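For this depiction, one protein chain was excluded, whereas all remaining protein chains were kept in their positions.
The chains carry the letters A, B and C, assigned in the order they are written, with residues numbered from 1 in each.
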Amino acid sequence: MANFDFKGKSIYYEEHGSGEPLIVLNGIFMSCMSWMAFVPAFSAEFRLILVDMLDQGRSSMMDAEYTQELQTEVILALYEHLGLEKAHIMGISYGGEVAMKLAAAYPGKVGRMILSNTAAHTSHWLRDIGRSWEYAYQSRDGSQFFKTCVPIVYSPGFYDANHDWMSAREDLFSKFFGAEVYDAFGRLTRSAETHDARPDLDKITAPALVISSEFDFITPPYQQKELVSAMPNASHILIPGAGHALMYEKPNEFTAAVIGFLRMKETLKVL
Amino acid sequence: MANFDFKGKSIYYEEHGSGEPLIVLNGIFMSCMSWMAFVPAFSAEFRLILVDMLDQGRSSMMDAEYTQELQTEVILALYEHLGLEKAHIMGISYGGEVAMKLAAAYPGKVGRMILSNTAAHTSHWLRDIGRSWEYAYQSRDGSQFFKTCVPIVYSPGFYDANHDWMSAREDLFSKFFGAEVYDAFGRLTRSAETHDARPDLDKITAPALVISSEFDFITPPYQQKELVSAMPNASHILIPGAGHALMYEKPNEFTAAVIGFLRMKETLKVL
Amino acid sequence: MANFDFKGKSIYYEEHGSGEPLIVLNGIFMSCMSWMAFVPAFSAEFRLILVDMLDQGRSSMMDAEYTQELQTEVILALYEHLGLEKAHIMGISYGGEVAMKLAAAYPGKVGRMILSNTAAHTSHWLRDIGRSWEYAYQSRDGSQFFKTCVPIVYSPGFYDANHDWMSAREDLFSKFFGAEVYDAFGRLTRSAETHDARPDLDKITAPALVISSEFDFITPPYQQKELVSAMPNASHILIPGAGHALMYEKPNEFTAAVIGFLRMKETLKVL
Partner (left out) sequence: MANFDFKGKSIYYEEHGSGEPLIVLNGIFMSCMSWMAFVPAFSAEFRLILVDMLDQGRSSMMDAEYTQELQTEVILALYEHLGLEKAHIMGISYGGEVAMKLAAAYPGKVGRMILSNTAAHTSHWLRDIGRSWEYAYQSRDGSQFFKTCVPIVYSPGFYDANHDWMSAREDLFSKFFGAEVYDAFGRLTRSAETHDARPDLDKITAPALVISSEFDFITPPYQQKELVSAMPNASHILIPGAGHALMYEKPNEFTAAVIGFLRMKETLKVL
């Protein structure tokens, strides 16, 4: 529950628990608040550092376009503000893209890395899905936003089994999201359009765990196999039955994989 | 290239070739024209009967809401108009939903049936994706329509490999689709919202072939396994590497499966 | 039901029906008899040519070791004996390996090609599974042979659902397989140990259809994706729910794919 200044903007972060530091980078529609249900489990193991990047949650809105490289600088500034030499990094979707850039450029700063449901690059296909979302942002209509951006990030089975909750969320979005939130989503989405970590994946020497979901229709598992192959020290776990919004659909599997991987001290070689 | 009257509406259909009749039911954004590249292969084998259902292609637009049951009546009227006792039916996505209703209600009229990339029912999830499309129709903006409805029906790999063609199609949509086309898409989409063939699948006794695509993010393969299990005489083929728009992505695999299955005279039992 | 002479050995073959010639190459434990249930469907479409390669069915046993190149010569001799310039080729497992060699070396002789549940090369893994089978052959014990070689080629579900039939087959093997049959299986298995078509796959210009099974534990589908990628003109179909013995487990899906693909006159390009 604190802030620091980044080039005249306020960056909001939270710290929970103690131990090895773990910085968590949010997906595009997430914020520190998204982690509420996970804070007890993660803070029991680590010094959990949640952070809202620019245009997220309680951090400042931006007033111009930018790319993900700027978010990488935000995270470097967070390291400096907290006096961290090295930390584990976990990135979800958009947050994983920022994490890759950080780990490739500053390998010494990253202990272990979790990349959950993340793309190695923004393909034409993914970019154009993002552009369909931008029409929804521009409408500033909570229902249009919800219908366009939410179902496809969940597995069909989960969405139907939790339909009342989904409807409640649609109402919530309609009530609480103002124009400035939708504008922020737009800038965040556009900041990822040029994302292409593929040429730098071989520089990511940190032990990395890629977590995929069987029914991830945004960053499908076969693409994540390519991501795993391109990093020199990557492991791979797939969660059956879940969609892109893995952490909400399968919180136990997600949390188990993250905690277990981050607690490991070395890479095992059996033969 | 002919028409017949259905309750004061004009229904457009085409006949190509000779042999056993095969009626083809289009997906929601398709029309008789979508089959141009396939006509030589199919008409070499069958009396190919393409048809635009209400609100599709060169058939009449509707002036009120309806459900898929009305499209089933259109197809029955087509049988009558052509004097067909029995025909093979192939339905793609929306067209497969109409085909299921026809085969369950009139088992004697269906020879063999192909269901390609089709849902047994419209889940909350699928309905809400459809509703996101309705916002795009209402915008009457070709680019918004394209970005919202097109990328997700293709596999990421195909979409990127054919990006120039995709962009050309986006331009085409923007130029040629008028308000009445988008209104028609809206009615078609809404007509499928109540679709639930699950209680009647055991009545579909015709030999049926379900064709699925590995990367179908609209009607994913695991759901189609449930569809296959629920029909008493169904076979199942999956095409690796393709998305929901299977026939465009893998025309050879699609065509081979269809022709081979329809030419079989009986169901083989080896043991 | 005829024979011809190949280097002093008798090669047995059968012809059924008329039309474009289709030569079928058996898997290792198969013979012309294995196709009994399929003859009506295939002979209704093609001039079906079944053949027992050396050490199979009613062809001569060999008296020395050999490699699959010799079987390729057998098939060339069959072309010559029948005066065939060109024929479709379908190979199952071992038969597909021979088919690849033929199509790479004599592209002009192959119309269209079906490769069902076939390996591009004999890996250490596959070779060692083959060597486990050789111990079973050497035992000349029908039950040992059955338990070692049969369950793993079927999907678990099919094997259990047809357990009585499987037990009857075990009895049959025990009664009818003599030492010379087991010796023949041994030579066939060893003749495939050096199989490696990978360097020549780009020479296979014939339209090829690779058919895979979801639960093929001998030639798993992911390897067949590599096979498809390596051939310049290959299509790919996967049959859900089946094991390596695809044609017995899913005869309708298998037959539909084969007939449909072989009847196609050209490779479709939609965009």
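What we mean here is this: contacts are C-beta pairs under 8 Å (C-beta built on N, C-alpha and C of every residue); 3 or more make two chains touch, one makes a residue touch a chain.
None of these values were measured; they are calculated from a predicted model.
K.L.:
From the touch rule at the top of the page, work out which displayed chains the omitted chain touches.
P.N.:
Visible chains that the missing one touches: A, C.
K.L.:
Specify the residue from the set A:14, A:45 or A:216 that touches the hidden chain.
P.N.:
Considering all chains, including the one not shown, the answer is A:45.
K.L.:
So which of C:61, C:105 or C:126 would be touching the chain we can't see?
P.N.:
Of all options in C:61, C:105 or C:126, contact with the hidden chain holds for C:126.
K.L.:
Would you write out the residues of chain A that touch the absent chain, in ascending order?
P.N.:
37-38, 41, 44-45, 162, 165, 207, 209, 212, 214, 221, 225, 228, 235-241, 247-248, 250-253, 255-261, 263-271
K.L.:
What does the interface between chain C and the hidden chain look like in terms of residue numbers?
P.N.:
Residues 123-126, 128-129, 131-132, 135-136, 139, 141, 144, 147-148, 150-152, 154, 156, 159-160, 163, 166, 215, 217, 220, 222-223 of chain C touch the chain that is not shown.
Throughout what follows, only the chains that are shown with their structure count from here on.
K.L.:
Among line, ring, star, complete and other, which one matches the pattern of chain touches?
P.N.:
Topology of touching chains reads as a line.
K.L.:
Can you grab the rotation angle between chain A and chain B? Superpose on CA, round to the nearest 5°.
P.N.:
Answer in degrees: 180, to the nearest 5.
K.L.:
Take the average of all CA coordinates in chain A, do the same for chain C, and state the distance between these two points in whole angstrom.
P.N.:
Centre-to-centre distance between chain A and chain C: 49 Å.
K.L.:
Can you compute the centre-to-centre distance for chain B and chain C, using the mean CA position of each chain? Integer Å is fine.
P.N.:
The computed centroid separation for chain B versus chain C comes out at 36 Å.
K.L.:
Could you list which residues of chain A touch at least two other chains?
P.N.:
Nothing qualifies.
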